[in-house]
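A protein chain is absent from this complex, but the other protein chains hold their places.
Order of writing sets the chain letters: A and B. Residues in each chain are counted from 1.
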Amino acid sequence: MATTMQTAARRKIRPFDWRHNPGFGIFSLIVMGFLYLPLAILVIYSFNANRFVTVWTGFSLHWFSRVANNGDIRHAAWVSVLVGVLATICSTAIAIAAALGFERGGRFKGEAAANSLVMMPLVVPEIVTAITTLIFFSSIGFHYGVLNLVLAHTVFCVPFAMLPIQARLNTIGTAYEDAGRDLYGGEWRIFMRITLPLMVPGIMAGAILAFVTSLDDFLISFMVSSAGTTTLPVYVYGMMRLGVTPEVNAISTILLVISAALALVAFLISRPNEAGAAASAATPAATATT
Amino acid sequence: MLNKRSAYWLILPAVLVIGIFGAIPLFISLAYSFMSANPYGGVQAPLTFGAYVQMLFDQDFDGSLIFMPDYFWIAFRSLYLALATTILSLVIGFPVAWYIVCQSPGRRKVLLTLVSLPFWINTLIRTYCWILILRDEGLANKLFGWLGFISHPLPLLYNQGSVLLGLVYTFLPFMVLPIYATLERLDPRLIEASYDLYANRYQLFRRVIWPLTKPGIAAGTVLVFAPALGSFLQPDLLGGGKQLLIGSLIEMQFTSSRNWPFGAALSMLVTFAVILSLAWQRWRTKRAAAAQAA
């Protein structure tokens, strides 16, 4: 009795704290539910044994094995991985150089313009990028299958690879490099012995995010790919147009888990203060304007 | 610090690749939009404004132009859905961003990861999840039926509401993150000073937080508005063809309709709208900076 009265009194005089906003926590929880419940539902359904997706009859891995044994899906997955790996290698290499140029080049003429150009793929709506790339390849008669996809993917992967690397360079600062110069290191040796090893977490995060971006892309691949170079998302889209099936659920769950796991790894690799940068890789305009 | 020449060499590959395969295609498409379609799905001379005229007028048999508002309504619907998405994302995203800022650094990191993670998950799959929930035999209707609210399934899918839901679902993180970034940089003492000077929660928000967060809001607005305007998957999968938006219309010109100049013209229209919104954002950000400096 006494305790209940005491807690009641304490609640009434809950001390002021501007960080405490009643209702906001519950609201945010609901929003998180809004973001994640649909994904959870998909994952749960993908383990449903029943042919009719929404009737739960039991746990089963049947649809995953069906997907794994589907030759078309396996081919599409192979194309996706091939394109993803090649685009990641190209875009990360380009991004390392560009990040060094922007972060360590001081202020140079045309820097702002070059930066806007590199960030352009992030602001132009995907559908526009998709059809302009299609028009471009067709107007110059460039039809080399997977190569078309790799080029198109490299373009929009560069900014995603670059932002974590740039953030990493920014947190490293120039002090270590200056110390190296003070100790008579040449520029190339300083890069190899000091800058590059320190950049590694940023490069890893950038490469992973570039790969995830490539793997996730649908619209651009949809427009650019031709028969025989169908990527996995494009194939899955085709399946979805035919209706809700357990196979779609299974393959979607696989893609979902791969993307989420890779993105989480990228977040974890980057140091605490760069995790924000990795997160804001999703918000390039905010980074670019501030 | 590198010298300027090596800086140029270092950024050259990025500029070349994105310039050639990203920027030049935009200009080629601009040129395409002034050509006419050939029957084989390509384009041919001569230069015309036909594609742009086609947006509002239909050519009659005798060559006279008749006003045809179909495409105008599609553009209008795209614009209004993109704006609705932006406003809803702002209304939902701002409180979430504020909540995250008010947490301890450790919790902040976790929450921030949770908000940004969906960005890295395939939009196709994220959109598909809503089909599972909203279709006639979907989870929502099952749940309502089981609870006894309804005897027939509600038509939850294939309407403007489901498209809007899909758009907000996809683009919400783009609003939360830049607003969070500006809120995080806000000096907490400004908030304490407001409370010390007798402000209540609403006044604090209206008079201090909102004005100082404007650059983040402007960035979030563009980041949501631009992709929402050109969205294809959400109207396609959740609108079921009945809710044609400009993104689907563009896609059709390159698949079923085979009218490349018209598709190019439409995407130029979208690009123009995006450039306008970017200019607006830059202007807002500059104005916010100027408001503090001068």
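The criterion applied here is as follows: a residue touches a chain if its C-beta (ideal position, glycine included) is under 8 Å from a C-beta of that chain, and two chains touch if they have at least 3 such contacts.
The criterion applied here is as follows: contacts and distances are computed from a predicted model.
Student: Unshown chain, UniProt name, "Spermidine/putrescine import ATP-binding protein PotA", "ATP synthase subunit a", "Nitrite reductase large subunit NirB" or "Sarcosine oxidase subunit alpha"?
Tutor: Choosing among "Spermidine/putrescine import ATP-binding protein PotA", "ATP synthase subunit a", "Nitrite reductase large subunit NirB" or "Sarcosine oxidase subunit alpha", the correct UniProt name is "Spermidine/putrescine import ATP-binding protein PotA".
Student: With touch as defined up top, name the shown chains that contact the chain not shown.
Tutor: Checking the complete complex, the chain left out touches A, B.
Student: If the hidden chain were put back, which of B:Q59, B:N200 or B:T255 would touch it?
Tutor: B:N200
Student: Across the whole complex, list the residues on subunit B that are touched by the chain not included here.
Tutor: With respect to the unshown chain, the touching residues of subunit B are 187, 189-190, 192-200, 203, 207-208, 211-212, 288, 291-294.
Student: If the missing chain were put back, which residues of subunit A would it touch?
Tutor: 13-16
Operating definition for what follows: only the chains that are shown with their structure count from here on.
Student: Rounded to the nearest whole Å, what is the centre-to-centre distance of subunit A and subunit B, using the mean of the C-alpha atoms as each centre?
Tutor: Roughly 17 Å separates the two chain centres.
Student: Given the complex with subunit B, which residues does subunit A contribute to the contact?
Tutor: 16, 18-21, 24-25, 27-28, 31-32, 34-36, 38-39, 41-42, 45, 52-54, 90, 93-95, 97-98, 100-102, 104-106, 108, 114, 117-118, 120-121, 123-129, 131-136, 138-139, 151-152, 154-156, 158, 162, 174, 187, 209, 212-213, 215-216, 218-219, 223, 233, 236-237, 240, 244, 248-249, 252, 255-256, 259-260, 262-264, 267, 272, 275-276, 278-280, 282-283, 285-287, 289-290
Student: Can you tell me which positions in subunit B touch subunit A when the two form their complex?
Tutor: It comes out as residues 1-2, 4, 6-15, 17-19, 21-26, 28-29, 32, 42, 92, 95-96, 98-100, 102-103, 109, 111-126, 128-133, 135, 137-139, 142, 169, 172-174, 177-178, 181-182, 191-192, 195, 201, 204, 215-216, 219-220, 222-223, 226-227, 229-233, 237, 247, 250-251, 253-254, 260, 263-264, 267, 270-271, 274, 278, 281-282, 285.
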